[in-house]
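For this view, one protein chain was removed and the others were kept in their places.
Presenting subunit A:
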Amino acid sequence: MASSVAQKRLFHEYKNLSTNPPEGITAGPVSEDDMFYWEALIEGPGGTPFEGGVFAAELKFPKDYPLSPPTMKFVSGGVWHPNVYPNGTVCISILHPPGDDPNHYEHASERWSPIQSVEKILISVMSMLAEPNDESPANVEAAKMWRERRSEYEQKVRDEVRKGLGL
């Protein structure tokens, strides 16, 4: 009874993701006692330097989810990517509530809405890995490298992927 709207909705999403997971994505609460803290695994999209990598991320949901979006952060050493802060926090428009646009570049239509879901976030992040948006980079260094020295960027990403896999 005391379970909130947010918890119930997260249960729905969890069930949906575990019975019908999108390709290359796994996600679920770390413990079923706390539905507001999830862990996700994303495969690096094929045909990109991230290919072959598996990236772990944590998702934290606000109590008024789905009115407000969760936050997402890559764990185990960040991801070298223009839209990922050096500490791993993902900066992508779908995770930003329409009300606040600190960067003044995102269309409202790309941003969070209660009808979005964990699945859509993770799919967006996957495609973000493949196609960085360098308009307002979270990691300026990575963005610069991506723009100006693409091959070096790709090499660095590949190295990190290998390192992440313990090779």
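Convention: contacts are C-beta pairs under 8 Å (C-beta built on N, C-alpha and C of every residue); 3 or more make two chains touch, one makes a residue touch a chain; residues count from 1.
Everything below uses one rule, namely that contacts and distances are computed from a predicted model.
Only one of "Ribonuclease H2 subunit B", "Postreplication repair E3 ubiquitin-protein ligase RAD18", "Translation initiation factor eIF2B subunit alpha" or "Bardet-biedl syndrome 8" fits the UniProt record of the hidden chain, and that name is "Postreplication repair E3 ubiquitin-protein ligase RAD18".
In the complete assembly, the contact with the undisplayed chain comes from A:P114, out of A:P22, A:G46 or A:P114. In the full complex, subunit A makes contact with the omitted chain through residues 1-9, 11-16, 19-20, 32-33, 36-37, 60-64, 66-68, 71, 98-99, 108-109, 113-115.
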